[in-house]
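Yeah, one chain of the complex is gone here, protein chain that is, but the others are all in their spots.
Here the chain labels run A and B in written order, and each chain numbers its own residues starting at 1.
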Amino acid sequence: MNVEAVWLACAVAAALAAVCGIALGLAASRLPPATNRLVEQIDALLPQTQCGQCQFPGCRPYAEAIARGEAEIDRCPPGGETTVRALAALLDRPARPVDPAYGTTQGLRVAVIDEERCIGCARCLPACPVDAIVGAHRYMHTVLAEQCTGCELCVAPCPVDCIAMRPVTVAAAARWTRAA
Amino acid sequence: MRFDTSPAPHVIAGYSVPRVMFQVLLALVPVAVVQVVVLGPGLLLQVAVASVTALVCEALALRWRQRPSLPTLRDGSVLVTAVLLASSVTPLLPWWLTVLGTAFAVLLGKHAFGGLGQNPFNPAMVGYAILLVSFPAEMTRWPVPFGVDDSHGWGELARLTLTSFYGGAVDPAWDGYTGATALDSIRNGLEQRYTMAELLARGEVVGTLGARGFEWINFAALAGGLYLMARGIVRWQIPAAVLAGLLLPALVAHALDPGAYLGPLTHAFAGATMLGAFFIATDPVSAATSDRGRLWYGAGIGLLVWVIRTWGGYPDGFAFAVLLMNVAVPLLDRYTVPRIYGRARD
Partner (left out) sequence: MTTRNEFPSGLVLDAHKQPVAAEPILDVAPPARLRFALDQGSGVVLEPAVAVGDVVAIGSVIARPSDDFGAVLHASASGRVIAIESHDATNDDGGPCIVVENDGRDTPDPALPRGPIDYTALDPATLVDRLREAGIAGLGGAGFPTATKLATARARSARRLLLNGAECEPWICCDDALMRAEADDVVLGGRVLMRALEAESCVIAIEDDKPAAIDALRAAAQSAADTITVEIVPAVYPQGAERQLVTAVFGVEVPARGLPADVGVTCQNVATAAAVARWARSGVPLVTRVVTVTGSGVSRPLNVRARFGTPLATLVEAAGGYRGEPLRLIAGGNMTGRALATDEVGLTKSINTLFVATHQDLAARLAAVEVACIRCGNCADVCPAGLLPQEIHRTALARDADGAVRFGVWDCIDCGCCDYVCPSQIPLALRFREAREWLRERDRAAARAAVARTRHERRERRLQEAVAAEQRAFDVARQQARGESAPTDPGTAT
């Protein structure tokens, strides 16, 4: 065997190793460190409805479960396809439709209390995950539409079924900019 | 009075993909004419076989993908792929290899990625590369150009073409009519320790300007390419960069050691140079999309062609150069985004 060729091969391998090592070293020092911010990143993509449809008590617990690899990314009906896509991109998993077992995706809806029928029992107040229902015992309650996430958790506790979910129509502000 | 509504703008120029493709086909006519004169009628057979195969494959693929077939079949893009492939292969190629190459081009090169507009690789070059690596002997057997030696006329070329096209055994008496292309024989000659001067002196290799016979095909391709440029279908960036990327290294190397390296003029008018620069590298779908990106893309192709021609194992490197640069396109696109009005360059 040609000794020269062996030396050459060794030299090439060593040079390659050196170049790759330097490159990796540079990358490690220049690029941001891979900290364990995954839960925050996942949580940021969830719609924060806090509805519990994913069978976790809120968005953050679901995010933690996803981060631990204990839950699939297809459990969030309020987020729908957009959220699944975003999660899939973040986690490098295949996107898929939302599992219908956890509910169906609908547009944003907010709870509305029929004030005629509300008896002021205050049972809906603790159910709201974002404190968006104001009222007190024996006084009529009302929902802060701006803060309501549409989680529907207040609907079940109401003994007189006076809470309804109404779709929110966002005024389509499609304006046409013009030239001249 | 009531009216229907529709979004602005309400008028368009009415350019269309079929029209673009038709212009490309039109610009290929001179290439076809000259090639038929110089290399015999094989091209016409290749074009016919490739076109039919391409249309059938496209129709099948659309059917499998459950897409409407008529608008796509009519857009002419698959015909351009077929004709480019047919113009790139040797006119002596047996018909079943043409079918195979075209089928790969359309099915693997185009539809496997999602059809028109989605293919990362130039489909014609996918087909060409597959043929070249699988059937190197058939792919590199070219007719000796008409007029290179006096022993055969166009009639013999035609008969040779037909026999070879149908896959029949070629009469040993016709051995003199087939051979390697100029680029190929020069590389082989250099490997056999002939000097460049000896090779060039043989006469059958280099003609007036470039590779004997092929120089005229390249001229026709140049003419067609300039026509496309004039019609605004091809922009100058890619062809200019391809030629610069190929000819500048050739010029430098030739100046340093004329005995080992072909001169730029021979490179410019040999092999698939002009066809590649104006018709193949310019396929917009698989090329870089910004002006600056196109310059890098073309220069990369040109340089790779020169490298492959000079040191590679294949006679002409266009297919591989284009495919390699196709891979680089997402990277080029990412780093060559032009500055947006009102924004600082980032």
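By definition in this document, a residue touches a chain if its C-beta (ideal position, glycine included) is under 8 Å from a C-beta of that chain, and two chains touch if they have at least 3 such contacts.
Keep in mind that what you see is a predicted model, and the values were worked out from it rather than measured.
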Residues belonging to subunit B that touch the chain removed from view: 1-17, 19-20, 71-72, 75, 77, 115-118, 233, 235, 284-285, 287, 289-291, 333, 337-345
Subunit A, residues in touch with the chain not shown (by the definition above): 43, 46-50, 58-59, 82, 85, 108, 129-132, 146-147, 149, 170, 172-180
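In this section, only the chains that are shown with their structure count from here on.
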Chain centre separation (subunit A, subunit B; CA means) in Å: 49
